[in-house]
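Shown next, in structure tokens, is the structure this report addresses.
Coming up: subunit A.
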Amino acid sequence: MTCVLEISGLTKGFMMHHLGSFLQAFEDISFSVEAGEFLLLKGANGAGKSTLLRALYRSYLVQSGKIRFHSEHGVIDLAVAADVDIAHLRRTEIGFVTQFLVARPRVSAEAVVAEPLRLSGVEGVAALKQARYWLEAFGVKPELWKAYPTTFSGGEQQKVNLARALIRPQKLLLLDEPTASLDANARAALLSRLADLKSGGTAMIGVFHHPGDVEKLIDRVINLTPSVTTAEEREDVAV
Partner candidate 1 sequence: MSLKSLTKPWQSMSYGFLDPSAKRELRRKMLKSVAVPGCQMPYASREVPMARGWGTGALQVSLTLLNPQMCVKVIDQGADDSVNAASIRRFLARVSGAPTTLDTLEAHLIQSRHRIPEEFLREDQILVLQVPNPEPLRSVQPNMSIARQMHADADYGRMWLQLYEQIVRSGRIMQGASYPSMVNGRHVMTPSPIPRWDVPKLNMSKHLTILSAGREKRIFAVPPYTRVEPLVFDDVPYQVEDHGALTCKRSGAKGFFMNEIPQDDGTSAFEVSDSEYGVKSIRQRDGEAVNLGGTWYKHGEMPK
Partner candidate 2 sequence: MSMVIDAPRIVTTKPLLVVRGVSKTYGKVVALHDVAVTAYPGEVLGIVGESGSGKSTLLRMMNLEETPEFGSYTLDLPDLRGNLFNLDRFARRMLCATRIGIVYQNPHLGLLMTHSSSGNVAERLLIAGERSFATLRAKATDALDASEFPLDRLDAPPIELSGGMQQRVQLAKAIALEPALLLLDEPTTGLDVSVQALVLDTLKRLQQGRQITMVVVSHDLGVIRTLADRVMVMRSGRVVEEGLVDQIFQDPQHAYTQQLVHAKL
């Protein structure tokens, strides 16, 4: 197995200047992820699961520690990599999946889904063809493909968002509760897509309210509850 991500001594807190206080989110976290491995982040509310995901995506800046990502261009520390490098990796190698769609007015569902492909250099018509395939897979009705997702219901928006986030195989995928409030068919489609990506070598780190949704995929669990940072075996997970 090839290593995708090595995290060591990661510490994150929030300085709240207006309160003059400092809130520790997590401290001295270390683990690594292999290609094709699915890691579940576990911990009590407030243990910093989502915070960790965002720190890995560099939406949050960490105080100390290393996030060594084995990119196509060599090993790079995401904690301190240049903004343009991060932006490049986000376009090409690192994906982040949430349940919320950031829709733009006057952009059709299929165009929203095709966008990541287009940004990574896929030609327009081919990108659109793939976009339609994944919209169908996630159960978005064809009559909605050309409509603007800003007007969609929450559930439909979420499907469009998943299709968009998962359309392109990435080296590393960060999942922030993508299954919440998803209907059964879409959840099945999501699981099968995740399984495909996983067998294709995508490393995944996820936070799930109901880990049962993805039970079959989980290889390893990281417990973030403070001072109990332990890596457990797959069989030990109580789900």
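As a convention for this text, a residue touches a chain if its C-beta (ideal position, glycine included) is under 8 Å from a C-beta of that chain, and two chains touch if they have at least 3 such contacts; residues count from 1.
Selection rule: all candidates are chains of the complex that A comes from, given by their letters.
Since this is a predicted model, take the numbers as computed values, not measurements.
K.L.:
Among 1 or 2, all from the same complex, single out the one that touches subunit A.
P.N.:
Candidate touching the shown chain: 2.
K.L.:
For subunit A, which residues count as touching candidate 2 in their complex?
P.N.:
So the residues of subunit A in touch with candidate 2 come to 14-18, 54, 58-64, 71, 73-74, 76-77, 79-89, 104-107, 118-119.
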